[in-house]
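Got a structure for you, questions after.
Heads up, one of the protein chains got dropped from this complex, but the rest are sitting where they should.
By written order: A, B and C. Residues from 1 in each chain.
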Amino acid sequence: MKAENDFNYAAVDNIYDTWKAQKGALIPMLQEIQHEFGFLPRTALEYLSKKLNQPISQIYGVCTFYSQFHLKPRGQHIIRVCQGTACHVRGIAKIATALEDELQVPVGDTTEDLLFTYESVACVGCCGLAPVMMIDDVTYGRLIATAVPDILKKYERGEDNDS
Amino acid sequence: MTAKPKIVVGLGTCGIAAGGREVYKAIEKALTDNSIDAELTQTGCIGACENEVLVDIVKPGQPRISYGKVTEEKIGEVITNHLLNDKIDREFALGKIGEGELPAEYDDLPNFFVDLPFYEKQVRLCLRNCGFINPEVIDEYVERDGYEALKKVITEMKPEEVVDVVKKSGLRGRGGGGFSTGLKWEFTMKAVGDKKYVVCNADEGDPGAFMDRSILEGDPHSVMEGMAIAGYAVGADEGYVYCRAEYPLAVKRLKLAIEQAKEKNLLGENIMGTDFSFDLKVKEGAGAFVCGEETALLMSIEGKRGMPRPRPPFPANEGLFAKPTCLNNVETFANVPVVILDGPDKFASIGTEGSKGTKVFALTGSINRTGLAEVPMGITLKEVVFDVAGGIIDDGKFKAVQAGGPSGGCIPEDLLHLPIDYDSLTGAGAMMGSGGLVVMGEDTCMVDIARYFLTFTQSESCGKCTPCREGTKRMLEILQRIVAGEGEPEDIEKLKTLGEAIKDTALCGLGQTAPNPVLTTLRYFQDEYEKHIFDKRCVAGICVDLMVYLIDAELCNGCGRCRKACPVGAVSGEKKELHTIDTETCIKCGVCVEKCKQEAISLQS
Amino acid sequence: MTKLNVTINGLPVEAEAGMTILEAAELAGIDIPTFCHDPQLVGAGACRICIVEVENARNLPASCVTPIWDGMVINTESDRAVQARKANLSLLLANHPLDCLTCEKSGACSLQDYCYKYGVSETDYVGEGKDYAVEDSNPFYERDMNKCILCGKCARVCHEINGAGAIDYAFRGFTSTISPAFGEPVENSPCVFCGMCTDICPVGALTPKLSKGKGRVWEINKVKTICPYCGTGCAIDLHVKGNEIVGASGNREGLANKGHVCVKGHYGWDFVHSPDRLTKPLIKKDGKFEEASWDEALSLVADKFKAAGAEGLAGLSSARCTNEDNYLFQKLLRMMGSNSVDHCARL
Partner (left out) sequence: MTNSIDEVENADCLLISGSNTTEAHPVIGYRVRKALKNGAKLIVIEPRRIELADYADVFVQIKPGTNEAIFNGLLHVIIKEDLYDKEFVAERTEGFEEVKAAVEKYTPEYVAEITGANAEDIVEAARIYAAADKASVLYTMGITQHSSGTNNVLAIANLVMATGNIGRESTGMNPLRGQNNVQGACDMGALPVVFTGYQPVVDPAANEKFSKAWGVSLNDKPGLTVTEIFKGAKDGTVKAVYIMGENPMISDADLNHLEESLDKLEFLVVQDIFLTETAQYADVVLPACTFAEKDGTFVNTERRVQKVNKAIGPIGESKADWEIIMALANKLGIDWNYGSAEDVFKEITSLTPSYAGITYQRLEEEEGIQWPCPTEDHPGTKFLHQGKFSRGLGKFHPIEHQPPAESPDEDYPFILTTGRNLYHYHTASMTGRSKGIKEFSFEDTLRINPEDAAALGVADGDMVKVASRRGEIQVKAEITDTVGKGVVFMTFHFSDSPVNKLTNCVIDPIAKIPELKVSAVKVEKVAEMAAK
C-alpha cells in the first residue's frame, strides 16, 4: 500500500494532460511514461486506463505488441549468458547458478536494485573462450564460477568503465 | 554583403555514423584556429554512402567542391588548403558541382553528377535537395522553389484540377503495390466525410531500405509540401506523418520543419492568406514492422495494436478514425511538388508506359558502390547493378539481386535485363517494394538468404491471421532444418504449398508477400535447396552445419594450438604430428582456425 | 436496396449491395466455413478459413469481409480455395492439442468439423507449439489457451457486446494469445463472467465448468426458454440431458437479448437440481415440518382458507411465477371473495 502511495501519479497526470486533446494518443502517452520511468509500470498503466476509460486489457495488448515497450524495468547493465554448445560443454550451468546466487533473480529478470538484467543468448560466438558471458559490450571468457561475484562487484562499485 | 565561403557537412544518420559530427567539430576548430570567416552548415544525405563523411566547400564564384571519405584528422588541412590557398586536395575531392571558375590545374576534376559513374545514370527528382540544403533552415528549401507548388495549387487551381494533374502524371505509390496516386486522391476527394486526413507512411522498416529516412532527414519540407497539396486536393485539414521511432533524426527535423513552416504560414491556419488550412503532426512508431502496412499504420495512429484490418473499406473511404484518408509514402509525397511545378507531361516523359518518373533505390550488398540512387523507371537491373553500383566487389561473380526487401524476391542473372518498373518486378516474383536492392555474389547461399528474410517477417508477423502467424513459423522451421542439414525430401513441396497458401490467403500485404523470398529462391535456385537436402552441401559455404573442419595434412605442423583451444576436445594428435578433428564432436565454433598459424584448418563442404 | 447479381458455385444469386460474399452465399444456402466471423461483431477477417476464389481476383479473399460487386463470380469450393483452406486447417492443427477424445467441445468444435469436412486428419507441419497452463481458478469457466485458434471472437464479444473488455489480444505474431492484462487470471480482471465468450468460442479453449463431464453435445437437447432472473427477459437455451439440465447459453433469437446473457442466466441454472429443492408437501406439526401427501396438504389448506373467510384471507402472488400462475392465483383469491392480492413488485 505504501509503495502505491509513493508512486509518481503526477507524472502520469502530466503526460495524460499533454496528450488528452489528441485523439488516439495512447502510444505517445506510453512512450512518455516509459521515458519517465524507464519502463511501463503496472501502476501507471492501470492509472492511465482509468483516466482514459479504456480497458486495461487493451492497453496491455498495445504494450505487448510493440517491441519498444518494456513492462519490466531494465537493469543498468545487461548480462547475457551464452547458451552455445561450447559453453554448455564447458559448464556454463555452473556460471548460471553462480549468477543466480549473486543476483537472486531467474533468467529474464532484473535485480531489485535495477543494476542488472539477466538474460541468456543463443551464442555470442566466442566458443574458444567458453564458458562465456557478456555484460553490456564486454565479453568475459574462460569463466569460473568463483570469479563471478568479483566481476559483478566491479559493476556494483561503478568501476565498469575501465574494463 | 560580400558572400562568405560556405562549408556543408553531410549530417544524415549515415554521415553521423561515419563520424560526421566529429568532422564538423574539427572544421569549427580549424576555422577558429585559422581565423577563417566561413559559413558552416549541414545537409542531409546525398546518397553516396560509401564516401561518407562528405564535406562540400563552396567559395564564392567557384563551383561547389565535394570531398568524400574525409576524416576528423585530415579535414582541417583540407579546409585551410582550399579556403586559404585555393588548393584542392585530390586525395579527398570527388568532383565539382555547378558553375564557376576554378584554377586551370583543376580542369580535370570530374563533374559530380555528370562524370561520376554513380550519378551518371541518375535523375534526381525526389532527392533534388538532398545533400544541398540545410534541412533545418526552411529558407534554403524556399530558395529552391520550395512551397511554390503549394502556392500555385492553393491560389490558382481547384482541387479537381490538382487531382487531374497528379493522375495525368502517372505517379504511382512508391511504397509497395504501386497504386495510382491520382486515383487514390480522387477516391479520397470524392469520399463523403465531415473530416478527412492525409497520412504519410514513413514507417520504413525493410532491412536494407533507407531512402525515406534520407528524404526526411535531408529535405523534410518536400514531403510536407506534398502532403499539404494532397490535403488541398482531397479536402483534408489535418495530416499525420507516421515515422518509425528508430529514426530519431528524421523525427527531430520533421518537427522542426513543421514549426518553421507554421511560422511562415506555409502550414497551419489560412495558409498564405487563403481559406485553406492544414495542420500536420508527427506520430512516432513504437517498433512494429507491420505498421508499414497502411491499415496497421492507421490502427497504430489510433493508439491500437498495429493489426491490419480488412480492405475494403479502403482508407480513401474509411481510414484514420474511420474518416476518408489519403495515405501515401514519403517518396510519393516528395514527388508531388515536382509534378505540380514541372507539369504532368514532363514528369510522365520520364520512365516507361506503366511506370512514370524515377525510383530511389538503396543499393547494398556485395557491390562496389553502395548508396542511394534515384534512377528513371525503365532502366534495367543490369545498369543499376553494374553501371550505377559498379558491379560485384573484388570482381566477383553476380548471383542474384534481392529486390523489395522481405516482401520482395531474388532475381537471378538471366533476368538482369528486366527493366525496373512495377510490373516487370512483380512478374519476376519480386516487387518494387520500398526499393531496397541487395546484390549478392557467388558466396551467398540462397537458402540462407531466404531464411534470413523469413526470420525477419516471421518475427514481425502481427499474429492476427492464421496463414501468416502459423504459416511463416512453419516455413521458417523447415528452412532452419534445411540449413542445419536436417532437410527432408518433402520439405520443398511443403514450402511451396505453404508459401502459395500464405500468399493467397493472408490478410495483409506483409503476410501475402512474406513467402516471396522463399518462393523466388525456390523458383530460380531450387538446385541449391536440393543440394542442402539431398547432398547435405552448401555450395556457397555459408551453412556451417553442412560443413566440416578439416586439417590439411600438408600444412599441419602438429603445434597443438588447435587441440588446446578446442572447447569440446574434438581435436586429437600427438605433438609435432598431424592433428585430426573428430567431426562428430566438433561444434564448428571455428576457434581452431583462429589459432592455427599454419592456416591448415578450413571449412569444407 | 440495390440488387446485385452474382454467381456462386455456378448458381445465379440475387443479393443486396453491401452484402459480403458470405452473406450472399448464405442467401443461396451455400455454407462457407468460418471461425472468426460473427454477424454481431465487427468483421475481423482473421482466420482465413472462409476464403473463396473470385474470378479475376489476385488472391483468395475472405468471404466474411469482402463485399460483393455486380457480376462477381465466386467459387467457394474450387481446388485452389480448398487447398488453401486445408493448408490453414493443417496449420491450426499443428498448434492445437489433439485430445478430442476428452475435449468438452468434441462434437461442437468447428475445427473438428472442418477437418472432418476437408479430410484433414493430421498436420503436415510439426514444430513448436503453444505451452500454456490451463486456467481454472474461477468457478465458471476454464481457459485453455493451448486450444485457442486466435479467432478473437471472445475478446471482441467482451469489448463490443459486454463492454467489460476483460480480455484482449496480447503479444505479437506466433506468441500472440488472448489474455487479461498482465496475464492475470480472469477473476482479477474486469471480467463479469457473462460467459458469452464461452458461447462464442469455436473450439474447446473456453468451456463452462458446471457442464464439464455432464454430457456430449449429441446427447444434449437444447430447450429455449426465458431466464428466470431480472426483468430483461433474456431468451436462453437450457441444455438438457435426460431429465437433467447440464448447461445454458444465450439464445440469439430472443429479441430482448439477441443471445446476450449475464452470469446469472448463464451459470445460475443449477439451483434447479439443488438437493434443497422441496419435493413433497410439508405440514408443520408441533413446530416441525413433516412430509405429507398432496391430498392431505391441500385439504388442510382448503379448510383453513374457508375458516379464514373472505375478509381474513390474503395472498402474495409472485413476480417470479408465470402469467398463468399469477392469473389463477388472483382468480382463486378473488373467487374466494378477497381482493387482498399483492406481490412484491415494489421490492
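As a convention for this text, contacts are C-beta pairs under 8 Å (C-beta built on N, C-alpha and C of every residue); 3 or more make two chains touch, one makes a residue touch a chain.
If you're wondering where the values come from, they're calculated on a predicted model, not measured in any experiment.
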Which displayed chains make contact with the chain that has been left out? A, C
The one of C:35, C:125 or C:269 in touch with the missing chain is C:269
In subunit A, positions touching the absent partner: 50, 53
Can you name the residues of subunit C that touch the chain not displayed here? 138-140, 161-163, 187, 192-194, 209-210, 223-235, 238, 240, 243-245, 253-257, 260-265, 267-274, 276-284, 289, 292, 294, 297-302, 304-347
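One rule holds for everything that comes next: only the chains that are shown with their structure count from here on.
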Chain at maximum distance from subunit A, centres defined as averaged CA atoms: C
What is the distance, in whole Å, between the centres of subunit B and subunit C, each centre taken as the mean of its C-alpha atoms? 51
Geometric centre distance via CA averages, subunit C-subunit A, whole Å: 43
Among all residues of subunit B, which ones touch two or more of the remaining chains? 288, 305, 307, 462
For subunit C, which residues are shared contacts with two or more other chains? 169, 171-172
So, in the complex, the side of subunit B touching subunit A is made of residues 245, 281, 283-288, 300-307, 321, 462, 565, 567-568, 587, 589-591, 594-595
Complex interface listing, subunit A residues touching subunit C: 42, 45-46, 49, 54-61, 64-65, 67, 71
Within their complex, state which residues of subunit A touch subunit B. 22-28, 30-31, 58, 61-62, 65-69, 84-87, 89-90, 125, 127-128, 130
